[in-house]
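A single protein chain has been omitted from the complex, and every remaining protein chain is retained in its original position.
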């Protein structure tokens, strides 16, 4: 049985971007992050882990400015190439492992987005970078990551919640409305917390 | 058994808004609409059915301009009050039933969002209002509405898909990660199509 | 992306059976039918639509007797061959279209299971065949079938409910518990009603 990830998971904004290996945050999750944190065109976003730049591009499309950290050379190149391809000029990349410290401790960000394995280490730095009322959001591949971050966030932030978004596609015919039989069951757990 | 809709479903942007009766589009669905259509700060959105203005506010927070039609007096008042409360100045309301015709037939919108019962009647007007490449998205309460619109959209637009977003919240304790036992199971079907 | 329906969906009882075309009711749904109707080793089951005999075999494994109707020659042969392969001697097959009438109008069955497209026509015959307190259960491929049967059942039976069972498989590693990324999203809607 061959299942294609349906094209709708990659809207035009993302179709032109290159994929180089790291798991990407697709609109199914990116949309929830945008929706639940209420970021908008005046917001500033700080990203821990540029990865392929997919989430970076989805932020850049909406917000005022994105500052994005990436420690791996090849991901940084992929992400910055993708941001160029997408035509955004409001992203600043920093080539550094966020675990060794960040520059933004000035409570000036509306959202800190975290997509690194050691997310639980970033609850405290996120607190320093966030404006009062701003959100930390994280993309966690496993229960273990989500749990560690959720528990760490309880110490430094408030309104902590962990969710999973499931998107089901439907096959629609004149006689016959039903969910597709096979498809994408899971991408990630999302952890949120507010300063 | 008492179940509260968790507070996270209403981020700060929406907490200050009044609710007056019509079903509201919460971030769970608003996020998917934003994510799958790729709208951003330069986009123009046309809305059929302001309702309470919840979705209007979530659009206004992100895009350049929103034009929103509402036929019912009390909903129009609620929606425009809510947009004022939220502090947005980029929304134009029109007091009219979209079934009797719209003014925007000039292919100038990036997204047409439809939240009226007769959504299937709006596939053709949406086509006229949309830029090439723009999206129609609709919030449908029932299978019957979603099916009628999906089939109508196949005639006028392309890349038609119908989805449902399910968000599950997790309870996270030092020993004990599991989904919440009770919660929000369903809000709406979302139908998308592209010009 | 290639997705195999995981082997666990076919327990040993079903692995030896031949598949000949008709959609089969797998344990994911068979289990819910057994669980929600409470049938057991003293129960008598009447089946409308033998299909491949997969559900017939799962009933025969548990209950006292199964009477199963099938109108199509090739399905009847497949189902009866499968029951022989499985080694059950408590199934009586009848080669007839149930829409033309059934013999069992004597209120002697604990469960009527319906797996034909015109399920809504069978609510009244099911009522006649069922003991007081017995259940009608149906496997419906589409919303349209499920809705038609649900509404018909409201006229002839009580405690009507329609459900869908979703089974998610998890990948479990020393560090990394998460749902499988791709898999079986949907099989059928199940409609139940009680006499």
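Which chain is which? They are A, B and C, in the order written, and residues in each are numbered from 1.
As a convention for this text, a contact is a pair of C-beta atoms (placed from the backbone, for glycine too) under 8 Å apart; a residue touches a chain by one contact, two chains touch by 3 or more.
Values in this document were obtained by computation on a predicted structure and should not be read as measured data.
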Looking at the full complex, which residue from B:75, B:109, B:161 or B:177 touches the chain that isn't shown here? B:177
Touch criterion as defined above, residue of C:34, C:66, C:102 or C:157 at the omitted chain: C:34
The missing chain sits against chain C at residues 6-8, 11-14, 26-28, 30-38, 40-41, 58, 61-63, 133, 143, 146-147, 150-151, 159, 161-170, 172, 174, 177, 179, 189, 192
Missing-chain contacts on chain B, rising order, are 1-5, 141-144, 168-169, 175-187, 189
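Following the convention adopted for this analysis, only the chains that are shown with their structure count from here on.
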Between chain B and chain C, what is the separation of their C-alpha centroids in Å? 39
How big is the gap, in whole Å, between where the Cα atoms of chain A centre and where those of chain C centre? 43
Provide the list of chain B residues touching at least two other chains, using ranges where the numbers run on. 143, 147
